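Note that this complex is displayed minus one protein chain, with the remaining chains in position.
By written order: A, B, C and D. Residues from 1 in each chain.
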Amino acid sequence: MTEFGFLSETFLTLIEGVPVTLTLVTSSVAIGGVLALALTLVRRASTIGNWLVSAYVFVLRGSPLLVQIFLIYYGLGQLGFVRQSFLWPFLREPYWCAITALALNTAAYQAEVLRGGLNAVPNGAIEAARVCGMTRFTMLRRIILPIAIRQALPAYTSEVVIMVKATSLASIITLFEVTGLAYSLVSETFRAFEVLSVAGAIYLAMNYALTTAFAVLERRLTPQSLPVPQRPISVA
Amino acid sequence: MTPGREYFAARGLRGKTSVPTVLSLNDVHKSFGGIEVLRGVSLEAGDGDVVAIIGSSGSGKSTMLRCIPLLEMPDSGEIAVAGETIAMRETRHGRRAADDAQVQRVRGRLGFVFQSFNLWSHMTILENVIEAPIHVHKRQRAECIAEAEALLDKVGIVEKRNAYPAELSGGQQQRAAIARALATHPRALLFDEPTSALDPELVGEVLLVIRALAEEGRTMLIVTHEMNFARDVSNRAVFLHQGRIEEEGPPEQVFEQPVSERCRQFLTSHLARRG
Amino acid sequence: MTPGREYFAARGLRGKTSVPTVLSLNDVHKSFGGIEVLRGVSLEAGDGDVVAIIGSSGSGKSTMLRCIPLLEMPDSGEIAVAGETIAMRETRHGRRAADDAQVQRVRGRLGFVFQSFNLWSHMTILENVIEAPIHVHKRQRAECIAEAEALLDKVGIVEKRNAYPAELSGGQQQRAAIARALATHPRALLFDEPTSALDPELVGEVLLVIRALAEEGRTMLIVTHEMNFARDVSNRAVFLHQGRIEEEGPPEQVFEQPVSERCRQFLTSHLARRG
Amino acid sequence: KEWTTLRVATEGAFPPFNSQTPDGKVIGFEPDLLEVICTRAKLKCETVIQEWKGIIPGLLSGKYDAIMSGMSITPKRLEVIDFSIPYTNSPSTFAVMADNPLAKALGADARIYLTDEGTTKSSTEIATKALEGKTLAVQTATIQLDFAKTYLKGVKTRVYETTQEEDLDLKAGRVDAIFASGSSLVSTLEQSEGKIVLAGPKFYDGLLGIGSAFGILKDQPDLKAKLDAAIKSTIEDGTVKTLALKWFHVDTTPRQ
């Protein structure tokens, strides 16, 4: 087979995994984002909440996603009462298990990214919001999150990109997206460089589109990055 | 500018209790890391009262002002706004507000101008001003914008309405902060050195704004280092020293015949440079 | 406080060129997004000169001051410090300093007090003050600490030396910023509203500090809104209006017999409230 | 080149072909056989543990000289590397839960050679019919997957990365049957304590290849000759049979 013929055939095989990757990423990042927000709210609400969320974040960030997917899919499937329960039709499907595991995992990371952003919100801006009588929620929605998200965007972009690649782990629960297909192809043809390079190019294209979109968003949200140098707003 | 002075003098005679109390602090104490910054401050202000708060740097003026909307939690003492005493409770982690909704309601009735402005850096000046009216007081957007523009015009920065805070000069930021505080029609206004970044012309204009507000019956506490301004604007003056109110009364009395030795000394340095 | 006044009056007669020029701006222009903020400003100051810069909010005072250490890059015009003209070159991305080392050297000879203080928030007050002497000027740590404590004592905040900026009152921060600028023994000092957060007593003390510095022969540019202070402190005054110098001369002339109509009007509002 | 030492790669996690004890010793059918082969070929053998994914790149980059890790000879692999003659050939077959009626429906236990089209057609038709509406587990990138694609058209298959995962999902009921190499199913049956049984016919040859062999670099006739001769002798004197019965409980000696 010619080199080019092999590459194009590989490309056609791998591209079939793109829809799986994309649906897994978008749904898990979206669900995970909402969860992360909820976790952040709980974390700020009370000491016990803070403690619980910290524990959650700790466990989910502290163990490999591979193991989490494995335990959710195969682990729950082992338990008799889970198989009897109403959840089984849902947990029976690798697709939903993958989304559950990915969303739970990215929620922990996103909560952490958000915390970094929150640390960078100037205290003065928060005080100004408090004195005009904003409820916690309004304050979060209108003042804190816009500033925090702006600060957290670079880290958030990374998290989404990591998720794109993390979906490859779904292949251990029989969902074959781009990397999964690539590995199968590697173990069929043993042309690791060629296959992984094609896979790399596909991921690069997806992630390039993603990072570009985020970069645009970042510029949009950064009024101070107009060509003029930034000026301090306040101290203290 | 004597008419204003006379207007206030007349009101000053009223005495403290003739009008309903809008703001009151009762024996407020506050420490930071073991150092007592407020050592029992009590103060009342009624409708249309303009109280000037003077005192040397570090005497606790900002802290006192910040205690009213509970930006600092007083260690003890009571705070009441518009007749409503803010409920507190003791927890293991110290004193806390008992009822968050009450605190928000109370804050919604106040306007605050920070010493360091604290404009929201991610919003334009206009957005800064309409933020609270729309999102806290749930008013119509169009109406809020019209009013905000009128306010910005009044303080002379309407042409900067679409600029971000970082693009403004110090005085322009301070005026934006004043406009933001006025936009919610608060019952009481708390100003922390509202003219520190303003030139004399603008100080005069702010003076006029504050007088007009007083005539509408709004209550104001103003921390300031400009003695002329303090005298012109207020119908009552308070001298704070090391966390205590050392002198209190109509401006004529506080500025011309202070009883406290410390107050006299404080004012001397000012008077010395007036001539 | 007349002795000082006389001292300066005597110096003011010297005329501009009798002493070596320490600071000079030559036809400096600066725009922000199409709006011209400085429209050709030229100014010289020699050893021991204290120049007060007054003008309404937004007239370009801070921008002018910030151009000297190249915090803002002037669109055109020259800047010289201690006889050394800062070399510029045109690039595709606009004007840039030609020689970074030169810029650093020049900056090392200047002290700057910001309108918004800009203390380094991760360092204590003492660390803020000793930072540049130790790390830029490579002086002995022990010596720097001793001197910094003396300086902090002079501005009255030595007991706050181990506090972080966020724990200080506005006036305390401002004094820390002044101490930081003095710590490097700069040839020239640039103050952007150095007394905005200070009470009258402290203003008087800053006045004394500045006079002592002037007697040591240091050059100072002071942007301020306090006309009394400006008059007392300076031996030359400059009135800036819409990015141009409208009036310049000894303080007596600028404050009492201004030639420019606009300057007279600006000062009226101040005088009106002096009585 | 004169071969005196040989570095052999094994995955060390594919029982009963090869697996490890906690102290890192490799045990199983292949290590036992390797010992015999090396003695006979007068080679000093050294075992290298290598993860499956990188096992062929490792050979290509010269990290070791041969692979012995249950690797079947397939046309695709032959494009990149060379093989010795096979030393074991086990059939592919189904495993199901013992209480599942599918155990009977998949057909009788018979040896089917894919080279014989008639019996292949009839037996795969029976299996396809039995699996209608059911899900079949196969391992990724295996000859069994190719078989399922070719002969069990229309059967829903789910593709797994390792055999352990197939076992788990069979027990959880997410799949109804596994199609895999008989010798690797041996450990599945053992670990299930009788809950899982083999079912249906046993398929040989054709698509399923002629067995597992040493993988070596191309153009090394000396080494190939040496290994081939040694394997041949172990097959002929029954060593392979003895070891197969010990580890697989069936004779997997490849047909000559």
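Here is the rule we use: contacts are C-beta pairs under 8 Å (C-beta built on N, C-alpha and C of every residue); 3 or more make two chains touch, one makes a residue touch a chain.
Here is the rule we go by: contacts and distances are computed from a predicted model.
Undergrad: Missing chain, UniProt name, options "ABC transporter permease subunit", "Sulfur oxidation c-type cytochrome SoxX", "NADH-quinone oxidoreductase subunit K" or "Cysteine desulfurase IscS": which is it?
TA: The record for the missing subunit names the protein "ABC transporter permease subunit".
Undergrad: As a test of the contact rule: which chains in view would the missing one touch?
TA: A, C, D
Undergrad: May I ask which residue of C:S24, C:S56, C:S169 or C:T184 touches the chain that does not appear here?
TA: C:T184
Undergrad: Kindly note down the residues of subunit A that lie in touch with the hidden chain.
TA: 44, 58-59, 61-68, 70-71, 74-75, 78, 109, 112-113, 115-116, 118-123, 126, 130, 136, 139, 144, 148, 151-155, 157-159, 161-162, 165, 168, 179, 182, 192-193, 196-197, 199-200, 203-204, 206-208, 211, 224, 229-232, 235
Undergrad: Please give every residue of subunit C in contact with the chain that is not shown.
TA: The missing chain touches subunit C at positions 69, 71, 93, 100-101, 104-112, 114, 116-124, 131-132, 135-136, 164-167, 180, 184.
Undergrad: If the missing chain were put back, which residues of subunit D would it touch?
TA: Residues of subunit D in contact with the hidden chain: 11-15, 19-24, 48-51, 53-54, 57-58, 60-64, 162, 164-165, 167-168, 187, 191.
Just so we're on the same page, only the chains that are shown with their structure count from here on.
Undergrad: Can you compute the centre-to-centre distance for subunit A and subunit B, using the mean CA position of each chain? Integer Å is fine.
TA: Subunit A and subunit B have C-alpha centres separated by 46 Å.
Undergrad: At least two partner chains per residue is the criterion; list those residues in subunit A.
TA: In subunit A, the residues touching two or more other chains are 226, 228, 232-236.
Undergrad: Listing for subunit B: what residues touch at least two other chains?
TA: Answer for subunit B, listing residues that touch two or more other chains: 115-116, 167.
Undergrad: Using the touch rule from the top, collect the residues of subunit A that touch subunit D in their complex.
TA: Residues 74, 77-78, 83, 92, 94, 171-174, 176, 180, 183-184, 186-192 of subunit A touch subunit D in their complex.
Undergrad: Show me the residue ranges of subunit D that touch subunit A in the complex, using the header's touch definition.
TA: My answer: residues 52-54, 56-57, 60, 76-77, 79-81, 140-141, 158-161, 165, 168-169, 171-174.
Undergrad: Quick one: which bits of subunit B touch subunit C in the complex? Just the residue numbers, please.
TA: Going by the criterion above, the answer is residues 1, 32, 54-58, 62-63, 115-116, 157, 167, 169-172, 175, 192-193, 196-204, 207, 225-229, 232, 266-267, 269-270, 272-274.
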